[in-house]
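Every protein chain of the complex appears in place save one, which is left out.
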Amino acid sequence: MTAPAGSLLAAEGLRKAYGPTVALDGAEFSIHPGEVVAVMGPSGSGKSTLLHCLAGIVTPDAGSILYDGRDLATMNDAQRSALRRSEFGFVFQFGQLVPELTCVENVALPLRLNGTSRKRAEQTALDWMRRLEVDDLAKKRPGEVSGGQGQRVAVARALVTSPRVVFADEPTGALDSLNGERVMELLTEAARSASTAVVLVTHEARVAAYSDREIVVRDGKSRDMERVV
Amino acid sequence: MRTARQWARDLAMGVRFAFGGGREGWTRALLTAVGVGLGVALLLLTTAVPNVLSVRDAREQARADHTFSQPPRPKAADTLVVADANTTYGERDVRGRLLEPEGPKAPLPPGVDRFPAAGEMVVSPALKDLLTSSDGTLLRERLPYRIAGTIAEQGLVGSHELAYYAGAKDLAPRIDNSRVARIVAFGEKVPGQTSERMDPVLILLILVVFTVLLMPVAVFIAAAVRFGGERRDRRLAALRLVGSDSRMTRRIAAGEALGGSLLGLVLGTVFFLIGRQAAGSVEVLGTSVFPSYLNPSPALAVLVAVAVPAASVLVTLFALRGVVIEPLGVVRTAKPARRRLWWRLLLPLGGLAMLYPMVGQGRENGDFNQYLVTGGVLLLLVGVTALLPWIVEAVVARLGGGSVAWQLAVRRLQLSSGTAARMVNGIAVAVAGAIALQMLFAGVEGDYTEATGKDLRRAQMQVHLGADGGGSDAGERFRATKGVRTVTQLSMGSLSDRRKNPEQSASITVGDCAALRELATLPSCRDGDVFELTGAEYDDGASALVKPGRTLYLDPSYDEDPGREIPWTVPRRGLREAASVDGLLGFKADGLLLTPGALRKGAGGAVASTAVSAPASALDSSLGSALSSEIYLRLDRSVPDAAEYVRNTAARVDPLADAMTWTSTRESEKFTAIRQGLFVGAACVLALIGASLLVSQLEQLRERRKLLSSLVAFGTRRRTLGLSVLWQTAIPIALGLLLASVVGLTLGSVLLRMSAAKVRVDWPSVLSMTGIGAGVVLTVTLLSLPPLARLMRADGLRTE
Partner (left out) sequence: MSIGHTLLGLLESGPRHGYDLKRAFDEKFGHDRPLHYGQVYSTMSRLLKHGLVEVDGIEAGDGPERKRYAITEAGITDVERWLGTPEKPEPYLQSTLYTKVVLALLTHRDAADILDTQRAEHLRSMRILTDRKRKGDLADQLICDHALFHLEADLRWLELTAARLDKLRQAVVSP
């Protein structure tokens, strides 16, 4: 395939089935550096699967995914893991912070997985926590902080490696609208200032409104809403 | 009354909950039940052990033929000549008897319904299988009898016992009341033979073995009733939300555990029955049993049936003591009360205090107080389970630094050190007990193991051919046997001062020069030489007897035991002295060393004077029957079945030949039995604990499924997660094993002091027991890696 000009991550003809359930049926996608793209659609439409495929967590049955000129299909699991460690960041709805580790240790985790020393990793982590206004929670454990705070810690963790793409799957799904918006604001602001691309899976229009562009997934097929108008 | 009814109601509700709750509820209840069931099965098996021992003993007794202690009796209608023809095949002993009934009323051995004819044999089922399989080819050669039937169960002590009864002819002349005897009954009570009184130290050992094996099972059951604890907490919270009070909730929780353990009792009985059946088809360390042996004594079985459910209720109530169940969730008391040390130390100290009064008692001062021993050992071992959580908490709190995997593991342990300690408790107790026992064994081993005095460098096998055994070419036939390097043949006998009822005797050893050099330093040697040994350990007066020209008698007669009374004259010249050396026999022999020519010459003159022109072969044969012949063999270690070939040759030379493989030590058989019991038990217990570790490990992993998937999503290496799982188990295990070693060594030292043996740390056994414990952990971790890999797949993220 030929990726759209200037795109950082692009996919075409993605197909993925879990048993008899078809999650993706010829979906496509592209994102530019620094762009925030919302992936919307009804639940069960395959938007999470699209995100998992794009991030190299799940291998699609068919179709190609180009990241920075490299085809994810030709990479093995270790290479894709390394890519996720160093170039990607992740925010999920919940259940992603390691309950035993303190918040700052959680944020430092991706850096440490990349081999950064503990001290330096935690220093960087603290800087990012400051930017997301949760540096006062550094020594607390995830069980002791509120949902909104936890999600900000998760955002800090997603950004701590200065990734080129952040994948956010319903990052505000478990939050009320005030906390959700704050998280979205901080996420998009931080991402834009570092020209990090954000793939944002959500079913809430108000969350999607933080994006630059919107893609709707229905029945495993994608539609770029920019081209509609 | 009201409270009792309320208890009953709440417990019943809990039991219902245990099995309600859909598939998940069932799985959890089943898991608990399987865990408890395995424990119960092991308990039932253990309660059956005394029965096993007594039944085996009774059967052994019933088929005993006491060849050693039969009074001389004439051939009669009810006599049977029986010969001991035991052999060894590989590492396995084969019990063999040759039977020759002398009349219609000759006694049949148990399990045999008619006598095998000469050239036929009846065999145990296991021996039949062995002989018909390809593994038994060499043994088949040794037992050249047609299989005419099988020995029934009542004639065997174990399902895998190798045994045969073969029919034979002309045994009567070989009756020697050691290996061949004439008997009138099997299983006779022999006068003067009292049942051996058990040695107090042996009883102590058995007591400790039982306590040590059962403790971990109890710990295991306690852990099993807590499977699925975290899900249960959520359910309990829901109960509080709909209005049950805190006490009710606790009782309901206890009821759930009760449900699981009741089902566990049922499963345990089933497992036990299966295990009982399976026990018949396995052989461990040369010991096998029949399923019918494994009948637990009713009192003990009832005790198990009552104690296990009761314990499950108590354990649950105890476990919930630090937990506040709130309607909105379960709160472990916010700042969990710091584990206090003093009462935990009290338990092992109490144990020591109970054992201390018996220190130095030894085996001479009567039996040990069983209650004090059991109580003391129990307290010491329970002390391990009480101390371990404290130690794990204290140590883990101080850990820090290290890799990501290490950090993940340490932090997890810091948050829930209790769970970790619980998982390890069983292994720690088992290892502590086993170390103590091994130490005790090693310490008293000297008392129960005799050195055989054999020098394995000089020979590795010895074949006892007995009087009349083998004929003159026996040595040649062994020399021609595959795998034999050298053959040393020595014939032994004694010379007496009179033909009948002699008062003095001197031993003689006959062999060629090479063979004689194994016993003494000979300046020179030719056939026809005679040497008098000097420097022997015991001198029974040979020097007084051996005077040149004196006629002595080989194989004299006694009142009831006629001998051949062969005269032999001490040569007038050429009797030389030779220094006895501690060689082949394991001691310095005394008496005369004769070359075959010297034997013939000394006897020849005498024989010639009494019998006219006896042919040389007749002389040789008569001399041969007066001497007992031993063959010492040096084997070629590169031939794998050399020993079997030798045994086959021995059987061909003489079915009654006794081929022995030399070992440097011999253990008391009873001691060996206990030691085997310990190994079998420890293996079962550790396997059981390993299984429970695996279950709880998998359960923990399943609960963290989502977290694991998200960790993988952001690129965590699988190796990192695998390692963290390993650390998570390895750290508490390491602490557990350390504590186990300390407690085990302490207990071992005390027990040794009690048996008045020297306290000596048996490091190899400490290392091997901790090694086995560590091995269990490693196995569990390895086994939990595939499910971990499955859980780490991104599917875990899909459920969101």
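As written, the chains take the letters A and B, and residue 1 is the first residue of each chain.
Here, contacts are C-beta pairs under 8 Å (C-beta built on N, C-alpha and C of every residue); 3 or more make two chains touch, one makes a residue touch a chain.
All values reported here derive from a predicted model rather than from experimental measurement.
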- Item | Displayed chains contacting the withheld chain | A
- Query: Which residue from A:P42, A:G115 or A:G143 sits in contact with the chain not drawn here?
  - Reply: A:P42
- Hidden partner interface residues of chain A, rising order: 42, 185, 204-206, 208-212, 214, 216, 218, 223, 225-226, 228-229
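What we mean here is this: only the chains that are shown with their structure count from here on.
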- Query: What residues on chain B touch chain A, complex-wise?
  - Reply: 401, 404, 407-408, 411-412, 414-415, 706-707, 710-718, 720, 794-795, 797-798, 800
- Note on the structure: As the complex stands, chain A meets chain B at residues 18, 48-49, 52, 55, 57-58, 78, 81-86, 88-90, 92-96, 98-101, 105, 109-110, 112-113, 118, 141, 157-158, 169-170
